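Questions regarding the structure given below will be posed in turn.
Excluded from the complex is one protein chain; the other protein chains are retained at their positions.
Chain IDs A, B and C follow the sequence of writing; residue 1 opens each chain.
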Amino acid sequence: MISLVWLIPAFPLAAFLLGGLFGRRWLGHMTGLIATVAVGLSALLSIGVFLEVLGGKTQSVVPLYRWIAVGEFSVSVSALIDPLSSVMLLVVTVVSFLIFVYSNGYMAHDAGFYRFFTWLSLFVFAMLILVMADNYLLMFVGWEGVGLCSYLLIGFWFERPEPYYAAKKAFVMNRIGDWGYTIGIITIFLVFGSMNFVDVFKRLEESAPAQATLTLICIALFFGATGKSAQLPLYSWLPDAMEGPTPVSALIHAATMVTSGVYLVARSMPLFEAAGPSLQIVGVVGAITAIFAATIALVQFDIKRVMAYSTVSQLGYMFLALGVGAPVAAIFHLATHAFFKALLFLGSGSVIHGLGGEQDMRKMGGLRRKMPVTFWTMLAAGGALAALPPLAGFWSKDEIVAAAFVNGHLVLYAIGIITAVLTSFYVTRALWMTFYGEPRDQHLFDHAHESPTVMTLPLILLGVGTVVLGIAIGFPPEQGFIHRFLGPVVEAAGGAEHAPELATILLLAVASVGAGIVGIGIGVLMYVRHRPDPAAVARAAGPLYRLLVNKYYIDELYDHRIVEAARTIAGASWAFDIHIIDGLANRLGWALAMSGQGLRRLQTGVVGNYALTIMAGLLLMLVAYGGYAAGIFGR
Amino acid sequence: MPVGPFGIDPIIWAPLRLVIAVGLALFLVLNGALLQIYLERKIQAIIQDRLGPYHVGPFGLLQTFADALKLISKEDVRAAATDGWFFVAAPALVFCPMLASSAVLPFAQDIVGANLNIGLLYLTTLGSMTVLGIVIAGWASNNKYALVGGLRSAGQLISYEIPQILALVSVALVVGSLSMLDITRSQSGPFVNVLILPFSFVIYFIAALAETNRTPFDLPEAESELVAGWLTEYSGMRWGTMLALSEYGNVTVVCAIITTLWFGGWQGPGVDAIPLLGVLWFTLKVYAFIVVMMWIRATLPRLRIDQLMSFCWKGLIPMALVNIVAVATLALAFPNSLVPIAIANWALLVLFIAGIPFVQRRRLASLRARARASAAPAVHAAS
Amino acid sequence: MTVPLGAYIAVSAVLFFTGCAGVLVRRNAVVILMCVELMLNAANLALVAFSRKYGSIDERGSVFVIFVFVIAAAEVAVGLGIILAAYRNRPVVDVDEIHQMKG
Partner (left out) sequence: MTFDFVEPVVFALLSIGVIAGGAAVVLLNRITAAALLMAFTFLSMAGMFVLLGAETIAAFQVLIYVGAITVLILYGVMFTKFSDRPRALFFQRQTPIAAVFVAAVAIPVALFSFSFTGAPPRPGGGDLPALATSVFTDFAFPFEIASVLLLAAMVGAIVLTRRDDAEEAAMRRRR
């Protein structure tokens, strides 16, 4: 089965080629079916691979072919299959499959149906490459590939300006991150003389290079990660990316692509462990991002934007986990988050679908009677997001904060708890505004309808996953299945995570659940009882509220500072180009033209003359040859 | 003292066989022409339910001889404006290659003028030389019908050489030699090449009809369009040489090639016992094909020049190329078995024949459409 | 008594320079094409002769003759095409009448 691992990305690639080549003319809506079946097949395959890895085939490398071989710089296209990548494979393919099924319903009436599925298949292909790569360079290929697809899919409705700008923004920010990634891998190659994960880590153990170098590598890689997974300072593209179709937001901007940064850091955990301060940086950035995004999410009214900011915040959690040395918890949270956040997005998607494209929560309300399935599934997902036991989110998030506490990062722990409160508050708010209360827009409400089965079925499946996943693989805490499975791969060499005793665990669990409850309580008070009334709170908060609504003016800051600076530099270089370089070229051209004026007398236009010139040349050659042969010109 | 075939000393046998070969060639070509003219007349007469020549000699057998005498005794007319030397040279230019090409025809086991190891190449070469004579004749006649006829004919010959040569190549691929003798020897026994390469045989046969200006490809002397094509200005024995001898000679040569390449040449019952029997078999086979050509002439109408060209370039050459590719690939894939090649070739043949009706239907549809398009405004004008 | 190699080479040289002279002195473009063909042919003769004399068993020189054939065919086709195109613009085939491309 593992030997067949190359088939996993092959199916989406085939779907992409089919859709891209024949989609427009011949396949039409068949494209969706083809792509879905393809991704389903790769999901089955990756389940098989997962089971085999479970069977004890830890870390097997499947070479496909030799890609680059220049001197000692040799890169091969081969798949590294170990517990980490197999888990990622599983998550990616399964979630993708469900979302593909969902999209068949959601995009049914869109003109670019085949385009959508073509690009989505390409995305899955690139994501799988990223996950399966056994070296940093191949991973970078997938990295860029998912970036491209996210650009294409955010700008899917390029007829309108906003998606187009959002796509451009996302692409540029990702590029900035990729710059870091590039520096990272180049330095890795310079230092370790290889880009293979295995070799790099082996050489790291054999002879650790200087701290500074390692720190540079890690910071660079982490910078790339922040770009891809929307951490500070490169987070602001993700909320705008919500301009894309909802399945895209669910798949790319919640479940898979944005988590690739986490995957990257987890994958290169040994480097980070060895690199001293960088892990703390990761943790701090993650924590700040978490609370930062959560605060913004408090006041958004666009349901998808709320989800987007919550995604950013959850990703912050994951980095926090990585930072406090609990990579297992990070991956665990990645998996559970993939399920419940995808579910939240798909749910809001189905709401939007039901309301005919309305995204503003202020126009919703009372929908739970209209669309029960969506409601219940989203309720489960919301619970998971608010970390209520026994839902999936509880186990993973609890582990993260617990790890923060146990490993002695009390500040980070505090931030985590506060963020938990905020999280449960805004999720309550969102769900309430959407499903409870009186319909605020009667017209929309009347036309609202439950989505078709093809859309609700994935919701239900994801809901099941949301409910059972955490308890299935995360129980009991700290000794759950996932720890036994992943631990050996990503844990610190020294075993930093000494398992605490049960009392502590229970205490921490109670604390975080309490935080969740508190948040929900506040939410219910404000939006059900209206005391204090949200509007009043907003008025009271005044400037703070405005600050949040305007997302801390980050975009404006970027525009005014960075973009302006870039403009100035560009202008300067333009002037240099025009006046110095072009000037030089023009002078040169002028000289050539002048000499040409003189020389063109030779061009009589009569072919015979040219032939005669050839003859003269032949004569000269003959003379020279004869001269040398006769030794006149010397040897 | 060494003993060659028929128990003759090789020193004597070498020139002797040359003499025999040339004699056979002349027999085939010269008397052949007379005989073929007679045959042509008779066969057409029978097919068209006429009597044909019956007056001169028994069954009109002497009719063609009488015509030959008439031709020879005719005055040698040469129009004033014709281009002296070329006008005289053209018939020779047409006749010589044809005669020369019969030097490599294997009439029997050892009865062959010269056993070139590039016999096929030699034959195609000479075939291509005919064009020159025809163009010159058309040019020298200084007559627009003749010129157009000559250019047409040249275009036709050059175009149809391509499928012809391609068909030959497929045979050479299978046999692995260009020598006529080897090719003949390679098909001893019942499995002659036509059973292995029927498709290339069909291609060659069609192309050969065009090469020899036989119906349905006898554009160059399309009486109804341009009096007698490049022969317009010719009369008397020049005409006789050009048309009678060269045309029929070419027919003979082509049929001999077909016989050798696809139908086992002289091979036949009893040749191993009496080698001279091979001559009989060879001649019989050749004449069978000549009769087939005459039959075709009596049956099929003449094509238009554009149809002719488009059939060659759009139909024959692509099919020939496909054929070559298939044969070569299979010959590489199965070096020691001819069965796959045979299967592929039969399949191609069936495809070709089955494909014709579809093509014709599409062309008919387009023609009708064009007719309707051109008819519509006429109707308006009428009303 | 056989023909020495030099004889072949001499014939080839003479033919070559005959063609060369033709290219240089004749006006009619078609004639010039013919003369170019003559030159190519002379080169062929030299190639074959040398390859027979000095060439190894596998006819290396003659292979180039085949390529020369290809070149000749291509050259005459394109050359005649150019001549006809020029002729259609102005009915002349004289190479020194056609000098619109002078600098």
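Just so we're on the same page, a residue touches a chain if its C-beta (ideal position, glycine included) is under 8 Å from a C-beta of that chain, and two chains touch if they have at least 3 such contacts.
On a predicted model such as this, the values are computed, not experimentally measured, just so you know.
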item: Chains on display which the left-out chain touches in the complete complex; value: A, B, C
item: Touch list for chain C against the chain that is not drawn; value: 1-15, 17-22, 24-28, 30-31, 33-35, 37-38, 41, 44-45, 48-49, 52-53, 57-60, 62-63, 65-67, 69-78, 80-85, 87-88, 91, 93-96
item: Missing-partner contacts on chain A, residue numbers; value: 606, 608-609, 612, 615-616, 618-619, 622, 626
item: Residues from chain B at the interface with the omitted partner, ascending; value: 83, 85-86, 89, 116-118, 121-122, 124-126, 128-129, 131-132, 135-136, 139, 147, 151, 154, 158, 161, 178
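By our rule, only the chains that are shown with their structure count from here on.
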item: For chain A and chain C, chains touching each; value: none
item: Farthest chain (mean CA position) relative to chain C; value: A
item: Most central chain, judged by mean C-alpha position against the global CA mean; value: A
item: Separation of mean Cα positions, chain C and chain A [Å, integer]; value: 67
item: Intercentroid distance (Cα basis), chain C paired with chain B, Å; value: 33
item: Where chain A and chain B are represented by their mean Cα positions, the distance between them in whole Å; value: 73
item: Residue ranges of chain C touching chain A (in the complex, touch as defined); value: 20, 23-24, 32, 95-96, 98-103
item: For the chain A and chain C complex, residues of the former touching the latter; value: 599-608, 611-612, 615
